[in-house]
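Only one protein chain is missing from this complex, and each of the others stays in its spot.
== chain A ==
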Amino acid sequence: MSVMVTKGAPETGSAPISSHVRGYLDRVRGGDVGALPAILGLVVLCTIFTILRPAFLSEGNFANLFTQGAAVTVIAMGLVFVLLLGEIDLSAGFASGVCAAVLAVLLTNHGWPWYWAVVASLVTGAGIGLVLGVLVAKLGIPSFVVTLAAFLAFQGIVLMLMNEGSNISIRDDTILAVANKNVSPALGWLMLAVGLAGYAAVQLWQARGRVSRGLTADPISLIAIRVAAVAVIAGVAVYVLNQERSRNAIVVSLKGVPIVVPLIVVLLIGWTFVLRRTAYGRHIYAVGGNREASRRAGINVDRIRISAFMICSTMAAVGGVIAASRANSVDPNTGGSNVLLYAVGAAVIGGTSLFGGKGRVLDAVLGGAVVAVIDNGMGLMGYSAGVKYVVTGLVLLLAAGVDALSRKRAAATGLR
């Protein structure tokens, strides 16, 4: 206490950029590495795969990355909520399978319109989350056990819904479009422009509001750098995706941003808003950081925990719909095999802590990109599924190791 800098009121005005950079470096050195490993991993992996297999960088493969990684990324986004509480949902993979099966059965066997089938699928997801959450929060069974049991049970439910092993194909054009169609190039640019303008406007509006009240705010130059960085990355992505990818463009043209991309961006913005800007999101972090403190602060801890499981399973349902769309069908293994571990891996690789209290929805997207790149790149290299599993498992272990080490380091420097 006595060694701290003496300052009565908070700093006012804008601090120079150099102090922001220094602050960031201090945080990294102190163990708060955030998404840095994921971004570095992404750069390294992409470089290696591009050198070994130039086809990795082709427009067609770039678009593939998004559609391949979409389902896992969306499931991982939901898992972030459960991980933030220091819990785990091992059933998210097969929950997505159950929801996809519900969708397929209603669409194909019962002829429901696509929107009601999707609603039913999402409601199924929410219901699954409600049951899991109540068992964890009200009964006090560890989430690991509850969701491990659910993992097994849901596998059985998918089998039963699929009539013991047959698969159900999906013929609804709207559902199929989600993972297989693209938005027109012009619309892609328009969405990018609107998104960037909105991002810049929100940042500037916030900074101005804080400066006008005499609080510290990010300098305009820092905001400009941030917006410019996003603009360059997103702009290049949209440009590449708007190139013709079809081998035979006259017969069938294939260009534009895959529909899953704006879908993921909307989910990312929406959930980030919930976590960062609402009292509910604040309470999720608080319960993950100190459950007893949250209870004493009057937060309904049980309700927060149950709702987090509901968000997780509902997002799994969205992931299930995307997976069904991409595969054009649902089979007993939808949401099975590696889906769950890829999703948990995505969240953790992105920087979400397995110990709770730390993580962002963006982590799931960055980590999902890493997982998709590994899966895709190793496929191009001709490695078998076995090797892919081993490598992804090692990467997950590496990410969890970085998480544990950064916690230790943070504890040593007194940051956590």
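Remarks
Please note the rule applied: contacts are C-beta pairs under 8 Å (C-beta built on N, C-alpha and C of every residue); 3 or more make two chains touch, one makes a residue touch a chain; residues count from 1.
The rule is short, and it goes like this: contacts and distances are computed from a predicted model.
The listed choices are "Iron complex transport system permease protein", "Stage III sporulation protein AB", "Electron transfer flavoprotein subunit alpha" or "Sugar ABC transporter ATP-binding protein"; the UniProt protein name belonging to the chain that is not shown reads "Sugar ABC transporter ATP-binding protein". In the complete complex, the residue from A:38, A:299 or A:330 that touches the missing chain is A:299. Summary of contacts with the chain left out: across A:53, A:245, A:358 or A:388, the touching residue is A:358.
Only one residue in the set A:109, A:253 or A:278 touches the chain that does not appear here, and it is A:278.
Hidden from this view is one chain, which touches chain A at 1-2, 4-11, 209-210, 213, 215-216, 277-279, 282-283, 285-286, 288-290, 292-294, 296-299, 357-358, 410, 414-416.
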